[in-house]
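Some chains have been omitted; the remaining ones sit where they do in the full complex.
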Amino acid sequence: MNMKVNIAGVTLKNPVMTASGTFGSGREYGEFIDLNKLGAVVTKGVAAVPWEGNNTPRIAETYGGMLNAVGLQNPGIDVFVQRDLPFLTQYDTKIVVNVCGRTVEDYLCVVKRLAGQPVDFLEINISCPNVEAGGLAFGQEPKMVESITREIKKVAKQPVIMKLSPNVTDITEIAKAAEAGGADAISLINTLTGMKIDVKRRAFALANRTGGLSGPAVHPIAVRMVYQASRAVQLPVIGMGGIATAEDAIEMMLAGASAVAVGTANFNNPLVTMEIVEGIRSYLEEEGISDVKELVGAVGA
Amino acid sequence: MAEKFREQAVIIRQEEISYGIYSMWLKTEQIAAYARAGQFISLYCHDGSRLLPRPISICEIDGLDCALRIVYRIAGKGTEEFSALRTGKQIEIVGPLGNGFPHKEKKALLIGGGIGIPPLLQLAKDLDCEKQIVLGYRDELFLKDEFKKQGEVYIATEDGSYGTDGNVLDAVRENGLEAEIIYACGPTPMLRALKAYAASKQIECWLSLEERMACGIGACLACVCKSKEKDDHTNVHNKRICKEGPVFRAEEVEF
């Protein structure tokens, strides 16, 4: 049985990746799981310089999900390259570095710095709802998405995945803009902007007031957007949003994703990625499907 | 790298020891054998609508029987769910997590406030030195007799119903307590006051902090506190409470 998938010319041993921001640079979850068994590790977003992130509380639980407003705290590209990347290259898995910035120049700086590094993909975060400048502001306007994609592609030495926001009227327009800008793949969905209020204190649950909603609660929205986006462009789609079981991952692939990323579910179960890899394998066996790639977009077929 | 485990623990017994405060003994496979005073475990809800683990401090460790005790307050639906678990029921836990208290052979003040009291019990049992224990409550007492077996206990109550009428620092002053080291856990205002007190008296002071957590193992960067120096891991002035903490030197952190 084949579990391998190919994204923009790079072969992953299986379609299960981690979702940026939930998995650090792999070190912490590496105490629970064998990172060699992942299709890819997607790092926490890294910027040109260290970012302090938002004030606390940065997190709030919601019904079937959670809100986060970490605000892209990160140690900056230098420490990342010196410390985190060498940690990851010890493992036989693909490395996707998530890149964030407040300006186009910020993004370009990180992308250039990674040019000679042992990195398999760049994932460009233009969809973080929790930072004042950059992030989501870049990801909601098709023209902006196209132009930032084009700028990044000019300097990138690795395939570029544009990570899209679900906080838009029409996801297909944004996906097409990324494609027009030359993206090698798209990933979606980032989190949905949400809010929680503590009724006892009559105050915001998060210091940042709003946060990004993730977890199983948002899965049906993610499946819909992956379905729409994958039919709107020729690019491979990496599907994420509330995947917590092998069934959820398979559903995402049937909708049109070539690979999937698991995020919030790690917090509920540090071993969940391993269970999903095994669950997909079992499903293929039970259904008599010899190649996991046959699932991609196979809904209604 | 510290050993961490995910296990199906089994409830040995559970009882309400004060209004809304529960004491639960858990049988673990490995966690208790590796746990230290001041560390915590993550407990996962059965109900699927609640995804995040609840971090709860370890109150007592029985390494021989591989059992752990936690004492927690019902603070929401998750802890309410835990409080209904009867003997023999299973619960998913991850641990041991965090750094725990250091063990120094110095004349010690152990200071706990409210639901910050339980983690000091194992520390009190472990510390082989002169120790004075100060416990602050709003009104109803709990764990007092168990602490009494470990050293001299001084009580403060906010409503004045027992011991010193006031907070833990009032009790320290009223009883003229002195020490070379302070270990403390409790509400933020109490910890702030202790940090200032220790600084003014130039006493070594270790504080156990709290913050909303998601992963509980250092990956998500939700539960940070501000640090005086740039932190080695984060490369910014933030420390992860679940990983570098929850116990910090008072001077290290700003909160």
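Should a chain be cited, it is by its letter among A and B, assigned in written order, with residues numbered from 1 in that chain.
Please note the rule applied: contacts are C-beta pairs under 8 Å (C-beta built on N, C-alpha and C of every residue); 3 or more make two chains touch, one makes a residue touch a chain.
Treat the numbers as computed from the prediction; the structure is a model and nothing was measured.
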Copy numbers per chain label across the whole complex? A x2, B x2
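The definition used in the following text is that only the chains that are shown with their structure count from here on.
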Approximate Å spacing (C-alpha centroids) for the pair subunit A, subunit B: 35
Touching residues on subunit B, where the partner in the complex is subunit A: 1, 4, 6, 44, 48-53, 92, 94, 211-225, 233-238, 243
Going by the contact rule set out above, which residues of subunit A touch subunit B in the complex? 21-24, 28-29, 31-32, 44, 50-53, 56-61, 63-66, 68, 70, 73, 75-76, 79, 215-216, 264-271
